[in-house]
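Shown next, in structure tokens, is the structure this report addresses.
Missing here: one protein chain of the complex. Every other protein chain is in place.
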Amino acid sequence: MDLIYAIFSPTLMSQIFVGLSRTVILFIVASGLSLILGVLRIPNIWHGSLYMVGAFMTFTISGAFGGGSVGFWIALILAPLGVALVSLIAERSFFQHLYEREHLMLLLLTFAFSLVFGDLVKMVWGMQYKSVPVPQIFQGSVHLFGGLPFPLYNVFLLAIGPIVAVALWLIVNKTKIGKISRAAAVDREMVGAVGINVSWVFAFVFMIGCLLAGLGGALVAPTVNVSLGMDHTLIMEAFLIVIIGGLGNIWGALLGALIFGLAQSLGILIWPQFGIVFPYAAVIIVLLLRPTGLLKSTW
Amino acid sequence: MTKNTLGGKGRIVGGALLILLFLSPLFLPRFYIYLVSIILLTGLLATSLNLPLGYGGIFQFHHAVFYGVGAYGAALMITKSGLSPWFGFVVGPLTAAFLSLIMGLICIRLSKLYFGMLQISLGSLVWIIAYRWYSFTGGDNGLHGIPVPNAISSPNGAYYFTLLVTLLSLWTLHKIIDSPFGSALQGIRDNPVRSAMIGINVKLHQLVVLVIAGFFAGVAGSLFIVVDTAVFPDMLFWTLSLEVLIMCLLGGWFTFLGPMLGAAIIISMRTFVSGFTDYWTLPLGILMMLVIFFLPNGILGYIEEKLHRNLIEQTIKES
Partner (left out) sequence: MLDVKSLSKSFGGFAAVNGANLEVEKGEIVAVIGPNGAGKTTLFNLITGVLKPENGKVLFKGEDITGLPSYEVCRRGISRSFQVVNVFQRLSIFENVQISILSRERRTWNLFTPSAKLAVEETIGILESVGLMGKKDRTTGLISHGDRKVLEIAMALGGDPELLILDEPTAGMAPEETSRCIELIKDLSGKRGLTILFCEHDMEIVFGIANRIMVMVRGGTIIQGSCDEVRSNQAVQEAYLGGSDAC
């Protein structure tokens, strides 16, 4: 009995749940990245910047509407849409001209965009940390696990995660455009040959992927200091998650995010100073065993 | 095009440049000497990347790891062991080469993109260890005030040491490219199937190239210690890897001196733009876009192409 209590100790469970809420954010961003990588074959480094822009825009929009709960909800809708719009413009103006060239060029172009946007964010919002207040309904904590508090907002995140996952799955598998995108991921010439405008399919997919980045940023905003540099660490983690999950595979992104998020929180529990190394080590172990990712990739 | 089409004129320009470089401490202020030192070692780093990238066709996404490991290896050797600092300068590149061997063995069995991704994963692990291990690596502060041998600790001393080591390294790398190994490498870049069919063990050649590239990246890292007496975890971060990639691309990744030129341009730009404004990454990003869209073979690549075209037109006219 004691052993069971020790294994399922409050601290452990609490840490696991914290890890899971982090997983949700990682999953949302990584799924967008995976989508773009799978269908358009672009390793989108710009993704990190868009995540950061989503967070900053949430700050501004929620502030513009009074800084309270209402402001947050509006921001949660508008920020991702704003990011989506920007990404669409970028894709139509710049990216689409490079599809015929080597992947390296596309990767470098997304890097160029991330450099430019890194400075743009600095210009518009300055160098100081920004805070986004948690909406009133979610303020406070719920007392699970032997009395340890667990923030209500994190519960909200845990609920949002599956909703986004299911919505994404529906779009990709049940809608017409989703099916076309999957076909284009495998054989873009064939899709073009049957008369579908592949170019607009790509634009759509790119937009959805970037929207997810913006959504991730908006959702994470109340939980962290919104600051410059959030793009750099996140994009690295998102890429690793996509790689271990399987390129282009949304469920893979979920699995990868789970491994990453849980490895991180458990790691910190076991070895506080180096806990943060655990997810990276986990990634390497996975890649040594299954170099192409845990689930099937679209490549 | 393995041969430099610049020929005679190029030699004169090159010679003049060399003389300038050797005499510069006489007329350049201290800050510029420091700057040129940084350009030289970063140019060496970029050139070492270009060996697998431009001449080998391997998309090495995280070359900065070897630079950082070389620097940390040397720094730790100098500060933690009781041995002479000169040992550190040898240990650094050797550590980098060894790491390159390990990573190469792991990654080489994979195709292009997975190779790059696995490299990034391994590189990230190295970065985060360096970033966190305060007691050993100085954590996010890095190590400062590393004792450098007296002979090369002055700014001019550091400069000449850097210049000599860089020139020697470049000369070695150039010899390698001109050798049969270099030819085989370019063959592998252009057509790996064909290369295998004429008897070349492609994977083995690629592994050797990666180790050589890692070694010279480590040399560049050791040089950084001489010039700056410090190491930071940033030297291991992926953004530096991509910056070095841009340098190769900007200067011309199918040319030998392209990466050096790219390094010179980008570092100069960064230094001078940062003097005016905080927003240095914006112009860099825009420069990148211009290069990607308009100068995909880089500056030297463009010049070489023009010269080559003129040569062909001339030959046609004459015949």
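Brief remarks on what is shown
Order as written gives the chain letters A and B; numbering starts at 1 within each chain.
Following the convention adopted for this analysis, a contact is a pair of C-beta atoms (placed from the backbone, for glycine too) under 8 Å apart; a residue touches a chain by one contact, two chains touch by 3 or more.
As the structure is a computational prediction, the values presented were derived from the model and not from experiment.
Listed by label, the shown chains that the missing chain touches in the whole complex are B.
Across B:184, B:282 or B:299, the single residue that touches the chain missing here is B:184.
Of the candidate positions B:202, B:230, B:286 or B:307, contact with the hidden chain is made by B:202. Although one chain is hidden here, its contacts on subunit B can still be listed: residues 1-2, 175-176, 178-184, 186-187, 189-191, 193-202, 205, 254, 312.
Here is the rule we go by: only the chains that are shown with their structure count from here on.
Centre-to-centre spacing of subunit A and subunit B amounts to 33 Å, using the average Cα coordinate of each chain.
Within the complex formed with subunit A, the subunit B residues making contact are 59, 106, 109-110, 113-114, 117-118, 120-122, 124-125, 128-129, 132-134, 237-239, 242, 245-246, 249, 278-282, 284-286, 288-289, 292-293, 296. Interface of subunit A with subunit B (complex): residues 43, 45, 94, 97-98, 101, 103-105, 108-109, 111-116, 118-120, 122-123, 127, 232, 236, 239-240, 243, 247, 273-274, 276-277, 280-281, 283-284, 287-288, 291-292, 299.
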